[in-house]
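Heads up, one of the protein chains got dropped from this complex, but the rest are sitting where they should.
Then we have chain A:
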Amino acid sequence: MAAAGTCGTGTRSTGSVVAAASTNNVTSFHRRGPRASGADSGCSRLVSIAGTRPSVRNGQLLVSTGLPALDQLLGGGLAVGTVLLIEEDKYNIYSPLLFKYFLAEGIVSGHALLVASAKEDPADILQKLPAPLIDDSYKKECDEDVCSHKTESDVKMKIAWRYQLLPKMEAGPVSSSRFGHYYDISKRIPQQLIETSKWHGFFLPEKISSTFNVEPCSLTSGYMKLLQFIQNIIYEEGFDGSNPQKKQKNILRIGIQNLGSPLWGDDICCTENCDTSHSLTKFLYILRGLLRTSLSACIITMPTHLIQNKAVIARVTNLSDTVVGLESFIGSEKETNPLYKDYHGLIHIRQIPRLNNLIYDISDVKDLAFKLKKKLFTIEYTLRSYGIRGQKYLLSGHLRKFAVKKKPYLRRLQTLKNIY
């Protein structure tokens, strides 16, 4: 499905052509551009929003997901106006971490936050965000790991030596700390950072009325209220350009936790053929419409392992832009697999959007695993555990990129020449 729209770039000129025709000009045809707008500085405003940067590939405005490794996997970051869907792992241990990273990144970059949950009070969620790391302490953590892995990697990279550079997924703390920060999970975010940030909370048990009527309308009442809340915030705070903001333009980061679980009033996890089966898909459709017309980015965690009807999962994936699935090894047979002994789970990049593009930006290596260390959540390729045989197998799929078979072709032609 072609991605429509330009994700709320905000370069719509404020004046119409007729209005811009000043008396000096002969014709009324003016180039619509940043010059036509009035006091605003024009498209240079885009880059000057804190915590964002344009994509190097297609110029899309990106925000960081809070985890620089994930940013790299998604092609630089999460595009403004899109939805990042996280498929929760079975016991919901690791997906809240990604959720918290996203929100913490918003606070550190100075974005506005909107946190919606049916399980936990948003104020509590904000209290538990991880603390941002200063550059030096992260480097120390990184070096410790590099030393422990160095001896192994030298031995093993005999055949797949071109992959030596590959496992270094996190390129270290970005020198200019404007895009992508590192966080320490063991510490909580300082209170003053939360207080200086602008956040809105939506806690479903408070908002929903005491009557538990199942309304006959197509959207569950919880979803309807959430959509209205988001729409109000976007309109009032001016994220869609409707009320011209006096201050600098800012990004709204929306985080919705456990969407689709029974706590939202949706029985998509309870039965296979439910009456409100289209409620979730309609919600996502309307939400994406809201996001496309405003400067916002959204993260949603969804317990897809509980959804009974697999067709719904496929629809939900199609309606989201970026989909990342987490699979933890707890309780599964992969826990004892020696290949995965260093890791806590696998991370699957299920979908990446093609925004104003014809091709995807994802890397070819698909074996990604994550590990929750004491302070950090890291994503790595599982390449290190491969033996020589595994490296050969990996290489055979990639050989077309590296080998130049010039000579054997010529030799065959040579033989032909000799015969004739």
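Note that a contact is a pair of C-beta atoms (placed from the backbone, for glycine too) under 8 Å apart; a residue touches a chain by one contact, two chains touch by 3 or more; residues count from 1.
Convention: contacts and distances are computed from a predicted model.
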{"item": "Choices \"Exosome complex component RRP41\", \"Elongator complex protein 5\", \"holo-[acyl-carrier-protein] synthase\" or \"DNA-directed RNA polymerase III subunit RPC3\" - which one is the UniProt name of the chain not shown", "value": "\"Elongator complex protein 5\""}
{"item": "Residue among A:A50, A:I286, A:L306 or A:L339 touching the omitted chain", "value": "A:L306"}
{"item": "Residue, one of A:S48, A:Q127 or A:T196, that touches the chain absent here", "value": "A:Q127"}
{"item": "Chain not shown: contacting residue from A:P68, A:G180, A:G238 or A:G265", "value": "A:G265"}
{"item": "Those residues of chain A which, in the complete complex, touch the missing chain", "value": "91-93, 96, 118-119, 121, 123-124, 127, 158-159, 161-162, 164-165, 205, 212, 214, 261-267, 269-272, 303, 305-306, 308, 330-331, 402-404, 406-407, 410-411, 413-414, 416-417"}
